[in-house]
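Below is one structure, written out as structure tokens; comments come after it.
Only one protein chain is missing from this complex, and each of the others stays in its spot.
For reference, chains read A, B and C in written order, and residue numbers begin at 1 within each chain.
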Amino acid sequence: MSINADKKIKVGIIGATGYAGQEVARLIYSHPEAEVIWYGSRNYVDQPYSAVYGNMKDLADEACKDDDLSALAEQADVIFTATPQGYLAGVLTEEILSKAKVIDLSADYRLKDVSVYEKWYKIEHKSPNFLPEAVYGLCEVNREDVKKARLVANPGCFTTCSIESLYPLVKEHAIDVSTIIVDAKSGTSGAGRGAKVQNLFCEVNESIKAYGVASHRHTPEIEEQLGYAYYAGDAEALSRPGGTPILINFTPHLVPMNRGILATCYATLADGVDAAKIAEIYKTYYEREPFIRLLGEGGTPETRWVEGSNFLDIGFVVDPRTNRVIVMGALDNMVKGAAGQAVQNMNLMFGLEETTGLLFPPVFP
Amino acid sequence: MSINADKKIKVGIIGATGYAGQEVARLIYSHPEAEVIWYGSRNYVDQPYSAVYGNMKDLADEACKDDDLSALAEQADVIFTATPQGYLAGVLTEEILSKAKVIDLSADYRLKDVSVYEKWYKIEHKSPNFLPEAVYGLCEVNREDVKKARLVANPGCFTTCSIESLYPLVKEHAIDVSTIIVDAKSGTSGAGRGAKVQNLFCEVNESIKAYGVASHRHTPEIEEQLGYAYYAGDAEALSRPGGTPILINFTPHLVPMNRGILATCYATLADGVDAAKIAEIYKTYYEREPFIRLLGEGGTPETRWVEGSNFLDIGFVVDPRTNRVIVMGALDNMVKGAAGQAVQNMNLMFGLEETTGLLFPPVFP
Amino acid sequence: MSINADKKIKVGIIGATGYAGQEVARLIYSHPEAEVIWYGSRNYVDQPYSAVYGNMKDLADEACKDDDLSALAEQADVIFTATPQGYLAGVLTEEILSKAKVIDLSADYRLKDVSVYEKWYKIEHKSPNFLPEAVYGLCEVNREDVKKARLVANPGCFTTCSIESLYPLVKEHAIDVSTIIVDAKSGTSGAGRGAKVQNLFCEVNESIKAYGVASHRHTPEIEEQLGYAYYAGDAEALSRPGGTPILINFTPHLVPMNRGILATCYATLADGVDAAKIAEIYKTYYEREPFIRLLGEGGTPETRWVEGSNFLDIGFVVDPRTNRVIVMGALDNMVKGAAGQAVQNMNLMFGLEETTGLLFPPVFP
Partner (left out) sequence: MSINADKKIKVGIIGATGYAGQEVARLIYSHPEAEVIWYGSRNYVDQPYSAVYGNMKDLADEACKDDDLSALAEQADVIFTATPQGYLAGVLTEEILSKAKVIDLSADYRLKDVSVYEKWYKIEHKSPNFLPEAVYGLCEVNREDVKKARLVANPGCFTTCSIESLYPLVKEHAIDVSTIIVDAKSGTSGAGRGAKVQNLFCEVNESIKAYGVASHRHTPEIEEQLGYAYYAGDAEALSRPGGTPILINFTPHLVPMNRGILATCYATLADGVDAAKIAEIYKTYYEREPFIRLLGEGGTPETRWVEGSNFLDIGFVVDPRTNRVIVMGALDNMVKGAAGQAVQNMNLMFGLEETTGLLFPPVFP
């Protein structure tokens, strides 16, 4: 599987000076088959990358370049775009895609329905023509499609955690999908590196709050993917009588910690489903997944146990009093929720072992 | 309303060296009509109180006394017990109650049904005879009964937040009570001052987890009180056809911060109820309450805004897509969730202005 | 001492929407003899104060006003200016001072020597004419002068902690002043509420760093005041042979916590001075001070024990191996290091009991 040094995958990062872009840079640094050749930035052009991120001192002292995607496509094998919503949709071309694979960490190609995108993101989509070929890069679900993709829409942090926690139960119709509630909690790195008062240390520390209640943009992404699971990919399902879309409540909360997402998911059990059945379903779907760790019934994932790693931990409790299951999923929003999954997608796209460069233990404490 | 200095209410605290007991001590220090005369402790007898809590240096240098409730009753006008479950039930006597009022911060007299207590707390109740007279000290709900009480069961931190957030909607039948889910988040002081590995700084910091899923002891307390609200105090309601008890899902989470509770509550709206109706109900019930602050529709409470104070902030969002209301309540678990409400109860029991010594602003940042 | 309600001191705050200004507002809210009549702000004019600081909801819902010092002077008895360096010096007039007392939380009138100010702050001083009358508002040191002042220069947070920790030893020539090193650590609220990347939660959390090494602006302030102590107010001392100014090393560090300053001070003992002598000196100077708590030899102050209060805790250790004394002082940078001391100054200036509205216990945990 080893590629010799001059044949390393050439990686370009647009948006390398945001938190997610930096995490891609960090992971690629330790990846045996890839190397970063372009640290793209809007605000720090010509400054050493390690002056922006002191952790990379002596490891990445190259100057930041601009965000010229076309120029980059001439040199790179793969481009990671960790950019604001709408950016990639505005500049992506067939020519670029013909030269380099693209893994987009923004939401531009995650939703297949343009009108849903435009309604929730409140911006016009500039290149809906690429939507059909874009593969939603949830590796455990869409592995085979990712392998063949030129353009991968890397899922959001909340969505990876929420979808993968519920996916087997929805697909197996083990829960009443009209009762799904996802109460999610995120570390603050998910808010990005922009200089905003609300994200200052003293504003976040010693506090917890909900935000984007009933309006967060990850909601339709979760709903769409759970819908695919529920209707087993039957594209016509929703247009037939009784084919109702899945609608959920999704409530994100901001937690005073750097990394980590915990999704606490509630749903009423379908008739005849009990804890043993739930456990069996998870085993069937995930037992052989290298990055999903099953804690079983009574298992309560904690973000400290996944921090810095590409793992998603899942546990659940069945409450016979209310006939609900509470599923909990925990991951590191910067890794499995962003850069780690992006590298996992890269591995798949380039025919590498899926775990290459990603199978390191979480850092504790 | 002022009582002259020699007539200050004499306060004894049993369990004064736990976090909640210390908060009672702190609040009484600044209370114009009361003074602590007994810092009761099991582990620190004869040590200066300020050696256990350095914040009280020069303010409370008296030696800690033991936890002899009978001896204390001879000297005190009111006794606060911030003790482990079962302690007070094991030592309380009619004689003690005839001499001093008792405000119990443990769960011993919160649940009227002994069998429910014994099932969830897994200990025998040693003095169920006092249950009928014990008043559940949720001041905003049971104000008039508290005024006449000798024995007050001070509500739990999660329960105060959860019950008061939902109470008006349940009482007005504005939500479907079979759909209630409370996803709660708490600062770490709620875990107490016991030396446990799981509460070490490095174990709690940079992590979030759920615990006591579907089994936390505050669940039946919330259910019982919401049941009273729903059936409007009709004691026979549950024994009549269709009289089902309220069952909820309650999931507490541990957050890396010292203080604060946020309860995110979900429920399906009853027919014909909309956001305007919800807002009106809250106004009717709480507009004149000195310690409840209504943030209205779209308002998302944050624990930083209540820290150190006796306020409960409530906001809500109606999601027309799912026909659910999401109600959020935030309070400081040490104040309105424990010691502050206990002092509020004391004020009511002694005929003082309810807000005496409690109307100070939250401390931020 | 009580003033009846219509005779409360009318307080105006310029810069009320910064952290220090907000702390003044919070303290005045609970002050029995004063009330805020003007929340001055540059960025939030016409917005409710409680929309900027949610903790003040229902307590201060008035709209913010502008920063017109002259208009304010017509209405206020005292003006607190919590403004950027140079602001007050640029707008202060004799007319304003003739109408209202001014307590300045900026550095504009702290340094008597204009050239030192201009060198360290790198701005021109616009009204050096007020420097002679301005009183350096270190209450424990300059109490009598403060009582008579119209204009008080409220000391900085690091400086209050550093100067008061060392003052008695310097005044008594108990240490070699050429060996003084102050290694100080501060919570992040000291960095203010400006939206800067370096103060984002994820940048501050889980890290510690020194900053302003050998160049921090509080250095000359500490040196000047310790010089007054050393030369016992002999204004000519420095111009005589052997009259060398005191030069220290002062190194501030940023700590991932909201509040608190700890100053660890090192100095070589003067001949014949031992731990007993040090203890005796502190007792002589501070034993009767209401806001200074002496922990004695071996006492190590912790910021948690002063948080939210106006106390300064001081402890020390003598190391016979190196013949040095290590003095440690801890205070809350928002209270004794800023707003609390400002209110203490107000109390002195208006003939109130010095502790009025300030003698509440620290909040823990």
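As a working rule, a residue touches a chain if its C-beta (ideal position, glycine included) is under 8 Å from a C-beta of that chain, and two chains touch if they have at least 3 such contacts.
Just so it is clear, the model here is predicted, and its values are computed rather than measured.
A.B. asks: With respect to the chain omitted from the figure, which of B:Ser165, B:Thr179, B:Asn258 or B:Thr356 is a touching residue?
C.D. replies: Candidates B:Ser165, B:Thr179, B:Asn258 or B:Thr356; residue touching the omitted chain: B:Asn258.
A.B. asks: Out of B:Ser189, B:Gln225, B:Thr322 or B:Gln344, point to the residue that touches the absent chain in the complete complex.
C.D. replies: Touches the omitted chain: B:Ser189.
A.B. asks: Touch as defined at the start, partner being the missing chain; which of C:Ser41, C:Asn55, C:Gln225 or C:Asn258 qualifies?
C.D. replies: Of all options in C:Ser41, C:Asn55, C:Gln225 or C:Asn258, contact with the hidden chain holds for C:Asn258.
A.B. asks: Of C:Asp145, C:Asp183 or C:Glu280, which residue touches the hidden chain?
C.D. replies: Within the whole complex, the residue contacting the unshown chain is C:Asp183.
A.B. asks: What does the interface between subunit C and the hidden chain look like in terms of residue numbers?
C.D. replies: Listed in rising order, the touching residues are 181, 183, 185, 187, 202-203, 205-211, 213-214, 247-249, 251, 253, 255-260, 262, 264, 266, 300-304, 307, 317-319, 321-322, 324, 326, 328, 330, 365.
A.B. asks: What subunit A residues would touch the chain not displayed?
C.D. replies: 19, 22, 26, 29-30, 53-59, 189, 206, 258-259, 293, 295, 302, 304-309, 313, 360-365
A.B. asks: Please output the residues of subunit B touching the missing chain, sorted low to high.
C.D. replies: Residues of subunit B in touch with the missing chain: 19, 188-189, 193, 195-197, 199-206, 256-258.
Heads up, the rule we're going with is that only the chains that are shown with their structure count from here on.
A.B. asks: For the two copies subunit C and subunit B, is the contact made of the same residues on each side, with over half of the numbers shared, or of different residues?
C.D. replies: Counting shared over all numbers used gives more than one half: same.
A.B. asks: Taking each chain's centre as the mean of its CA atoms, how far is subunit A from subunit C in angstrom?
C.D. replies: That gives a centre separation of 47 Å.
A.B. asks: In subunit C, what residues contact two or more other chains?
C.D. replies: 19, 189, 206, 258
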